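Removed: one protein chain of the complex. Kept in place: all other protein chains.
The block that comes next holds subunit A.
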Amino acid sequence: MIEVYLILIALAVVLSMYRFFRGPTTADRIVAVDIMTTLTTGLMVLFALYYRRAIFLDVALVYAVLAFLGVITFARYMEGGL
C-alpha cells in the first residue's frame, strides 16, 4: 500500500519539473526547485517507513535545513544583496 503513495509523490515531483524546464523567468525555476525539495522531504520520510529504519528520518531533517538555506541564498542573490 505504501508504494502507491511513493509513486503519487514521485508523480507530483515530475509534474513540478515541467515548470523547472519551461519557466520563462529565473524566479519560476527557483519556485519549482523549492516545491520539489518540499515534496522530496516527504518522500524521504515515507521511504524511511518503507525500509523500516528510523535513522533515515535524520536524512530528511538535514535535507530540509539545506534546502531552506539554498532557497534563501538564491533569493538574496536575485535581490542583489550578495
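Basically, a contact is a pair of C-beta atoms (placed from the backbone, for glycine too) under 8 Å apart; a residue touches a chain by one contact, two chains touch by 3 or more; residues count from 1.
We adopt the following convention: contacts and distances are computed from a predicted model.
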item	value
Listed names "Membrane bound oxidoreductase, MbxH' subunit (MbxH2)", "Glutamyl-tRNA(Gln) amidotransferase subunit D", "Na+/H+ antiporter subunit G" or "NADH dehydrogenase", matching UniProt entry of the absent chain	"Na+/H+ antiporter subunit G"
Contacts of subunit A with the absent chain, listed as residue ranges	1, 5, 8-9, 11-13, 15-16, 18-19, 25-28, 30-32, 34-35, 38-39, 41-42, 45-46, 48-49, 52, 54, 57-58, 60-61, 64-65, 68, 71-72, 74-80
